[in-house]
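Some notes on the structure that comes next.
Shown here: the complex without one of its protein chains, the others still in place.
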Amino acid sequence: MTGQQKPAQRYGAGIWHFATYVDRYATDGYGPQRSLLEMIDLAGQVGDLSVVDINYPFPGGGVSFEEVEAALKRNNLSVIGITPEIYTQVFSKGSFTNPDPGVRRLANEMCNEAAKVVRRFGADYVKLWPGQDGWDYPFQVDYHDLWKLSMDGVGELASQNPDLKFVIEYKPREPRNHMSYDSVARTLLGIEKIGLPNIGILLDFGHALYGGESPADSAQLAIDYGRLFGMDVNDNLRGWDDDMIAGSIHPMELMEFFYVLRKNKWKGVWQLDQFPFRDDCVGAAKSAISFLKHIDQALDRLDWDAMKAAQSRQDAVAATNLARAALFNF
Amino acid sequence: MTGQQKPAQRYGAGIWHFATYVDRYATDGYGPQRSLLEMIDLAGQVGDLSVVDINYPFPGGGVSFEEVEAALKRNNLSVIGITPEIYTQVFSKGSFTNPDPGVRRLANEMCNEAAKVVRRFGADYVKLWPGQDGWDYPFQVDYHDLWKLSMDGVGELASQNPDLKFVIEYKPREPRNHMSYDSVARTLLGIEKIGLPNIGILLDFGHALYGGESPADSAQLAIDYGRLFGMDVNDNLRGWDDDMIAGSIHPMELMEFFYVLRKNKWKGVWQLDQFPFRDDCVGAAKSAISFLKHIDQALDRLDWDAMKAAQSRQDAVAATNLARAALFNF
Amino acid sequence: MTGQQKPAQRYGAGIWHFATYVDRYATDGYGPQRSLLEMIDLAGQVGDLSVVDINYPFPGGGVSFEEVEAALKRNNLSVIGITPEIYTQVFSKGSFTNPDPGVRRLANEMCNEAAKVVRRFGADYVKLWPGQDGWDYPFQVDYHDLWKLSMDGVGELASQNPDLKFVIEYKPREPRNHMSYDSVARTLLGIEKIGLPNIGILLDFGHALYGGESPADSAQLAIDYGRLFGMDVNDNLRGWDDDMIAGSIHPMELMEFFYVLRKNKWKGVWQLDQFPFRDDCVGAAKSAISFLKHIDQALDRLDWDAMKAAQSRQDAVAATNLARAALFNF
Partner (left out) sequence: MTGQQKPAQRYGAGIWHFATYVDRYATDGYGPQRSLLEMIDLAGQVGDLSVVDINYPFPGGGVSFEEVEAALKRNNLSVIGITPEIYTQVFSKGSFTNPDPGVRRLANEMCNEAAKVVRRFGADYVKLWPGQDGWDYPFQVDYHDLWKLSMDGVGELASQNPDLKFVIEYKPREPRNHMSYDSVARTLLGIEKIGLPNIGILLDFGHALYGGESPADSAQLAIDYGRLFGMDVNDNLRGWDDDMIAGSIHPMELMEFFYVLRKNKWKGVWQLDQFPFRDDCVGAAKSAISFLKHIDQALDRLDWDAMKAAQSRQDAVAATNLARAALFNF
C-alpha cells in the first residue's frame, strides 16, 4: 500500500462553500449575497480545488451557461455533480414525498433538468438531497407510504436517465426533524429495493457522525454494496450538522475514514461540504485541505501491517497508539 | 391550592410565531413574507392571546407605531415585551461580545431604542436574546473576556434603564455552536455577579429541555433567586430547538413545569415560542393553548397532598401515577 | 378497525425486570440479589402478565427446570423467549464478533443450548442481543470483518435450528460504545443478506427512540420486510437506554407505535423491558401496563378515518390534535 506510486489526490467542494448564508435569525444573511460567478472565483482562490458541485437552478439566477463555463475555465475547475434545489419554498413540504402529486412532478422535472446540466458539463452525477422529505411530528405521516414515495422518486429518475449516476446524500435531520433517507443503512436498504445500478450514496462524513454512525464503518458498508459513488467531509459537535472545518474536532475519525477509503482502493475526489457562516470561506477551505493533505501523509506514515494486526486482535490501545503516531508525528 | 378562586390565566406569544421563516436551505422562505400588521391580525385569530412579544426594529419595516397600535387594539392584544434584533447580519459575530467595539455600541443603542419602545407600549420588559454571542470552534475566543463582555453588555443596559426590566433568554446553542448565556445556572451566575435588581430570566421551556435541564427544576432555581421574570413554552426532540407545538412530545415535563409555577404562586403570562415552519400558524397556536388549558385543569385535578408525600419519599412510581391520573384522565 | 371484536391483549416482560441490578458504581447492587424463582413470583404479582422472557443460563444459578416450571405454573406464566447471556465476562470482547474463535464457538454453543430451552418451554424464539459485539474506539476493528462475523454468527444459528425463530434485538450502544446491530435498517440489511426465513427483529421501543429513529417508523419498516417477530417497550430521555416506565416520558410516540402495530394487524405480545433500578419493580410494571391499556383504549377512541386523512395531507396540527383527543380524553 505504502510503496506504490500514488496519483495526485484531487480535491473538490460544493460551490455553496463560497456562498453567504441566511438562517431563521440572521434573515438578512451572514453577508451580502454572492453571484455564482463570484463563488466560482472564490473557489479558484483556494488553489487546490479541481472540481465543484453546483446547485441548479444556478444560485442567484441571471447567469448563463457560457458565463459559468468561462468562470470555471479561468479557475481551472470542472464540475463533478449538480445538486437540484429540491428543498426551497415550493418543496418545503417535501419533494419526492410531497403530499401534492403536482409538486412531486415538479421535483422530477427539476431533477431531469439537472440531469441535462450534468451531461452538458460532463459531470459525474446528479446529487439528490431531498432534505424536506420526512416528518416533524409523531402521527404526521404514513411511514409505509412515505418511504415508498422516497424510493419511487429516486427510482423513476434513475430509470429515466440510465446513462447517468444518481447519488443520494442521506442525513439524519434538518431541515426536517426527521429526514426520510436518514442513515447509510436505510439508504442502502432503499437502493437495494429499487434495484438499479446507477444509484449510489454520496457519503457526508458529518452526517454519518452526528447520526451516531462511525463514518469509516459507513464507508465500508457502502463500499461492500458497491454503492459509494462520492463523499464529502466537514466536522461537527455530534449533535447537529455544523459543517465546520474538516478535522477541526474529530481528526482521528477523519483519518480513519480515509484509512478505510485507501484500504479499499477507493478512487474519488475528496470534497468539502462546509458552511463557514461567519468565517472567511477561502481560508476555511484552505485550512481543511491542508489538513486533508496532512492526513494523506499520515496514512503514508502509518504502519499498516501493525494496524491490521491490532485490528485483528481488536486492540484499542495499540490501534490508538499507531494512529496517533502517524497523525500527530510522535 | 385547589380550592382558591383562580383569575383567568393569560396567554401570549412571540409575534414571530405568525411570521414565515427562512433557513439555510429554503432561502426563499417557507412562505411569502408577512408584514408585522398581518402577523398581529393572525395572532388575533387565535382567540386566546392577550399579549405579544414584538421584535424591534419592527419586522418587515415600513410600519408606524400608530399602525401597530391600531392593529393591536383591533385584536385585543397588548405588548408584554420587546425583543431587539441583536442577531442579524451586523451582529453575526456577536452583539455584546462582538470583537468590534463599534458593533457592541450598536447593540447597546438598539437595545436602548427597544427600551423606549417598551415604555411607549407600557410593556413589561426588554427581552435580550444575544444568540450570536458565543463561539463556534475551540480556541476561537478568550472565555474570560467573552463572559465579561456578556455581563457588561447586559449590566450597562440595566444601569442605563433602571426603570425597566431586562430579561435574558438563555439557550444552549444556535445560531452559535455555543451561546454565551447557555443555561439557567450560568445565567443566574452572571446576573448575581452583575448585581442589579432589574435583570431576570425569560425561561424558554424548550431551551432548558434540550440543554439537558429539567425545565421544572430550572424554573424552581430561577424562582429561588427571585429572577424568573417571564417564560415561554414549545417542544422539541431534546437535541435541538425545534420549537414545536407545546406538549406535542413532552406533556409530562410540561405539566411538571406548570406544577412548579403554581406551587410557587408564580403569576405571569403563559407564552408560546413556536416556529411552525410548514404548519398553519394559527392552528399550531390553538393546538398549544388548548393543551395548556388541559394542563391547567389537570393541575386542578391533581392530588397535591399525595404528590407532595410522594416527592418527600422521592417515589417515582407513585409520582408518575399521580401525574398520569390527572393528565390523562384515568 | 374499531368495530371488530378484539381478543384480549397479552402482556409480557423480560424476567430481568424483577431482578436487582449492579452498575459500575453500585457494585454491591441496588438491592440484595434475587433468585430466578423470586423474580418469577414477583412477575406473578403484577397480575397482568402472561409471558416472560428468561435469561439462560438461569440467573443466580442453582435452579432446576422443574423448579422454574413450577414457579411459572403457580404464577400463570409461560415463556415467550429465551435470552442467552452472550454478554458476560467471557464475552466481554464480543460474542459472534469476538477476536478469539474459541469464544465465538462458546457463543454458538450457548445459543444452541438456549434453543433447546426454547423447545423445552415451547417458547417462540431465541432472543439474540449481542451487546458486546461492536467497537469502542476509532481504528479498533476492521468493519468489514466485524460485520461479516455478526451476520455469520446469527446465520449459523438459524441454519442449525431451522425449526426455531431467532430474533435480533438491535441497540445503538451500551455496553459497547457502538454496537454492531445498531439500528432497524442495519439489522434488516444484515437479515436480508443472511437470507434465512427464521431470523427477525425484536424491536425495543427505547432502543429505536434513543437511536434517533421514530419507533413507529421502525416498526413499519420491519413489518414491510416481514421481520417484526417481537417487541418490547420502555422509555428514556433520548440519550441513553434508560429503560424507564413505558409512557412516562414519550406517551405520544408510544401511542403512535401501537397505532402502527394495530394498523398493520400485528398480533403479538406487548412486552416490557424496564430496569427499575431504585423503584419497586412490581409497581413499575403495573404502572406501565395500566398505561398500555390506556393507550389501547385511546386507539379505540381515535378517529381513524380522520387520522388517515390528516396523514395523507401530512397535516401535523390535525394529526396532533386527533391523537391528543384520544390519548388525553379531551
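In this document, chain identifiers A, B and C correspond to the written order of the chains, with residue numbering beginning at 1 in each.
Note that in this section contacts are C-beta pairs under 8 Å (C-beta built on N, C-alpha and C of every residue); 3 or more make two chains touch, one makes a residue touch a chain.
From a predicted model like this one, the values you see are computed outputs, not experimental measurements.
Within the set B:Leu37, B:Val63, B:Leu106 or B:Leu189, the residue that contacts the chain not displayed is B:Leu189.
Residue-wise, the contact with the chain that is not shown comes from A:Leu327, picked out of A:Ala13, A:Val46, A:Val154 or A:Leu327. Within the set C:Tyr11, C:Tyr56 or C:Tyr137, the residue that contacts the chain not displayed is C:Tyr137. What chain A contributes to its contact with the hidden chain is residues 237-239, 245, 247-253, 276, 278-280, 283-284, 287, 290-291, 294, 315-318, 320-321, 324, 327-330.
Contact between chain C and the unshown chain involves residues 21-31, 87-89, 92-93, 131-132, 136-138, 173-175, 177, 237, 239-240, 242, 244-245, 248-249, 275, 277-279. Where chain B meets the omitted chain, the residues involved are 93-94, 99, 135-145, 147, 172-173, 178, 182-183, 185-186, 188-189, 192, 211-212, 214, 216-217, 220-221, 224, 252-253, 255-256, 259-260, 307-308, 310-316, 319-320, 322-323.
Following the convention adopted for this analysis, only the chains that are shown with their structure count from here on.
Between the CA-based centres of chain B and chain C the separation comes to 39 Å, rounded to the whole angstrom. Multi-chain contact residues of chain C (touching two or more other chains) are listed as 252-253, 315-316, 320.
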